[in-house]
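Here the complex is missing a single protein chain, while all its other protein chains stay put.
Chain lettering (A, B and C) follows the sequence in which the chains are written, and residue indices restart at 1 in each chain.
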Amino acid sequence: MNTRSFASDNNAGIHPDILKAIEAANNGHVIAYGDDTYTEKAIAEFKKLLGNDIEVFFVFGGTAANVLGIKTATESFNAVICAETAHINVDECGAPEKFTGCKLLPIPTMNGKITVEQIAHHVHGIGDQHHVQAKVVSITQATEMGTLYTTKEIKAIADYAHQNNMFLHMDGARIANAVVGLDVDIKEITKNAGVDILSFGGTKNGMMFGEAVIFFNQKLAKDFRFIRKQGMQLASKMRFVSAQFAALFANDLWIQNAKHANKMACLLANKIKEIPQVKITQEVQANAVFAIVPKQSIPKLQEKYFFYVWNEETSEVRWMASFDTQEEDIENFVKFVKEMVK
Amino acid sequence: MNTRSFASDNNAGIHPDILKAIEAANNGHVIAYGDDTYTEKAIAEFKKLLGNDIEVFFVFGGTAANVLGIKTATESFNAVICAETAHINVDECGAPEKFTGCKLLPIPTMNGKITVEQIAHHVHGIGDQHHVQAKVVSITQATEMGTLYTTKEIKAIADYAHQNNMFLHMDGARIANAVVGLDVDIKEITKNAGVDILSFGGTKNGMMFGEAVIFFNQKLAKDFRFIRKQGMQLASKMRFVSAQFAALFANDLWIQNAKHANKMACLLANKIKEIPQVKITQEVQANAVFAIVPKQSIPKLQEKYFFYVWNEETSEVRWMASFDTQEEDIENFVKFVKEMVK
Amino acid sequence: MNTRSFASDNNAGIHPDILKAIEAANNGHVIAYGDDTYTEKAIAEFKKLLGNDIEVFFVFGGTAANVLGIKTATESFNAVICAETAHINVDECGAPEKFTGCKLLPIPTMNGKITVEQIAHHVHGIGDQHHVQAKVVSITQATEMGTLYTTKEIKAIADYAHQNNMFLHMDGARIANAVVGLDVDIKEITKNAGVDILSFGGTKNGMMFGEAVIFFNQKLAKDFRFIRKQGMQLASKMRFVSAQFAALFANDLWIQNAKHANKMACLLANKIKEIPQVKITQEVQANAVFAIVPKQSIPKLQEKYFFYVWNEETSEVRWMASFDTQEEDIENFVKFVKEMVK
Partner (left out) sequence: MNTRSFASDNNAGIHPDILKAIEAANNGHVIAYGDDTYTEKAIAEFKKLLGNDIEVFFVFGGTAANVLGIKTATESFNAVICAETAHINVDECGAPEKFTGCKLLPIPTMNGKITVEQIAHHVHGIGDQHHVQAKVVSITQATEMGTLYTTKEIKAIADYAHQNNMFLHMDGARIANAVVGLDVDIKEITKNAGVDILSFGGTKNGMMFGEAVIFFNQKLAKDFRFIRKQGMQLASKMRFVSAQFAALFANDLWIQNAKHANKMACLLANKIKEIPQVKITQEVQANAVFAIVPKQSIPKLQEKYFFYVWNEETSEVRWMASFDTQEEDIENFVKFVKEMVK
């Protein structure tokens, strides 16, 4: 058994129920590329959750969900406003620029969240042919810093975007953790709040692979099939993505997984707080814990537990809880941290 | 149980051994993005097969394997010479042009195979700044028409390419079917024949998803990690691609699957030949059968069996056998065809 | 004085009237980037010629006029249907693919002209996510082979394009030569025939540099300013392009220049026809003469007169007449050809 670490929620494997769904879908032949009943059913589940007036498409990975979704809302001379810490800005190796041609306009933040005021600062030069034309605001929910936008904050951004002829994209790689963290109906923080395009994450919440691009603004979905294929994201054996999503929605598994991960992150944070040498740096609202640890202890900790150093200069690290994190894992880890930071 | 059809080898599901390997890999946490022992092992299997002097990378799908592989060998002002029927030319929705910037120079063929003479016709304007500069020849093995290049033919193309400062890419989405059809060591028709980059197919040979990009020309692999990530093809839970490949090589499963599929295609062709109203149009060298059927019978056939019409004008259709095709499937199908074409 | 050759109409210099207009525009300061009265006036001239319901933009060169015009009518997953000999297909180093992402679908022709029937053959797979979606037909008038589409032929293509939800682009690098050759009002073969986007050539008809992109379909012009700037084609001292165009329209200079060039090509062809060793291969309808000359004579001819060999295999060459070609030039050249082909 491989040790469960706190490196990332994508270091975890597949939730047993989802694996079972894959096995069940492995049954004879079905038409490739999504013209199958598994895909039909998975899309129906999304519509049950989010309403019938949406469009749903599956892609392989999260970077693609973001990039292809944003492509539908932009021309190459547009710009995308986002947090400096946004996954699209720092973790996608320039895929957004390469595939859309757009410039990203990153906003420095303390907690991964951007505000209308900051966004407004970047909405200038509109109509000026020398300037890229801001067209999309992209926010991450839960953010890369483990924080959450409130419903009200999202609404304010969406309203501002729409008033300025822009679209709102939400990177929801951890949307389930946000829904749980805010204890709201998912519609409240997406559709009803004015989100136009949502990257709905599966992989970080117990799936093997697979993400969904949800269009609340259905007009934007018009050409997505072609964009997806040209974007190299059309799975031939699509049923195995679809079956996973169907399983994720059965018995509210997506909520249960996220609830557990968030709870574990909370527990981890609470126990870490007792260690005087370690300082929690971000509010723990989802399944991430950010902390500053003594620099010299990092290599010692990483010998046993792999995790990412977020900021080399400040020796801030990131620890993530997953659907399969156990209390025992936390106890062992915290104990080890205590020893190492002495 | 969904009916097994002859629509495509990607309408089949996952081979049981491969599914088992996925289950076995679902064991605790491992580092994401390929820094795990499953990936290490899968790469080692590829090296056992093809030599240690290669570079191996996994991607989600076949279109990506082709496009990203070709990207490593081209600048945007280059051109790629291929058969008019090549998957990169007609089935990838312009992904090669979009991602590489290159022009494709398609060659009309009777059987999906291109010759040195035809290629040479497109290698002109070299050094002329007005013209795209031909840099890659891409051939498909087995071809989209179910035919095979001989080792000698591949060598001739590779030699010509290299003499003209070009690279040879092989789309091996069905490379296993070619290896079996020619009854050769895979090295004979790839590495030793002079192939620089190989898209090694997994999905059409019993995997759930996942393809490999193999660099025999290791220099071309230098930046592939970045190209893969920017190309939105870096799987976070990579172990589940890797474990599938490892299972594909265990007990020569890749060969066994292809052998079976080829045999079934042969059987299908032989039985179809007995129907006077149907005319086989291509030599059956791998797992595809191309045939002209009476136009009016096509919708009737498709009511029960989904398949693709290859050429509306000539009413030529394509039937593919898979690793899981059964003799009984063929008997039932042929019986049905007989009835419908009367 | 540099010898006047028959290499290309862009080997000629600037027409004296146009040079005078440049000098006259060199008068104090004006706002850059087109917000000046020279540009206003030039656009007004275009509207006088083609109607007020058009949009007019200037760019540096002909390749850009074509590529940026086509960009307004396409998404990256679209395809552009054109003649195999089209400038966009063979003389722009892949600029259309690079900037638009689109695939070009070239049609082999005898005389540079494509037909509705040929175009229709390429309009397939519409709605199929695996295929590029044909969206633009691009024709060249006068063609690269010196031939002309009749008004009726253009209308047929435009009608077909529009019926199939496509746009018609016309590469009019030599539109003046076509207008003269057909002896029609320019509106007949552009706007009234159904052309959506026209590249209106200036450089090959006596200007120093500068081409216009004319949108008869005004909706397509909506974002052209941004596409032009992002396409690196926004001239800062725009007045000097505009002043040239204004001069081109004064005293019908554009028609006079083209009339002269066409007449000289005709004269050249007639004299060449008297040489039994040389065979004219294309109808001379504009300002180009294509001819097959004895292979061994080509280097000898090129020692004195630079020109392009069109087809090395058949030893077909191209000779172009310009606004400044003199009868004496033709006499001298023909005399020299006679000597060399003996």
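Criterion: a residue touches a chain if its C-beta (ideal position, glycine included) is under 8 Å from a C-beta of that chain, and two chains touch if they have at least 3 such contacts.
Remember, predicted model here, so these are calculated numbers, not experimental data.
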item: Chains shown that the absent chain touches, full complex; value: A, B, C
item: Sole residue of A:A7, A:C93, A:L220 or A:L268 that reaches the chain not shown, by the stated touch rule; value: A:C93
item: Option touching the unshown chain, where C:A21, C:A95 or C:V132 are the choices; value: C:A95
item: Options B:R225, B:K263 or B:K300, residue touching the unrepresented chain; value: B:R225
item: From C:A44, C:V116, C:V184 or C:M208, residue that would touch the chain that is not displayed; value: C:M208
item: From B:Q133, B:N217, B:Q282 or B:S297, residue that would touch the chain that is not displayed; value: B:Q133
item: Chain not shown, touching residues in chain C; value: 1-5, 7-8, 10-14, 19, 22-23, 25-32, 60-64, 67, 92-95, 98-99, 203-204, 208-209, 226, 229-237, 239-240, 306, 322, 324
item: Missing-chain contacts mapped onto chain B; value: 33, 75-77, 101, 129-130, 133, 223, 225-230, 234
item: Positions on chain A where the hidden chain makes contact; value: 76-79, 90-94, 97-98, 101-104, 124, 129-132, 312
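The definition used in the following text is that only the chains that are shown with their structure count from here on.
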item: Chain at maximum distance from chain C, centres defined as averaged CA atoms; value: A
item: Between chain A and chain C, centroid-to-centroid distance (C-alpha), Å; value: 50
item: Where chain B and chain C are represented by their mean Cα positions, the distance between them in whole Å; value: 42
item: Residue list for chain A, restricted to those that touch at least two other chains; value: 226, 229-230, 234
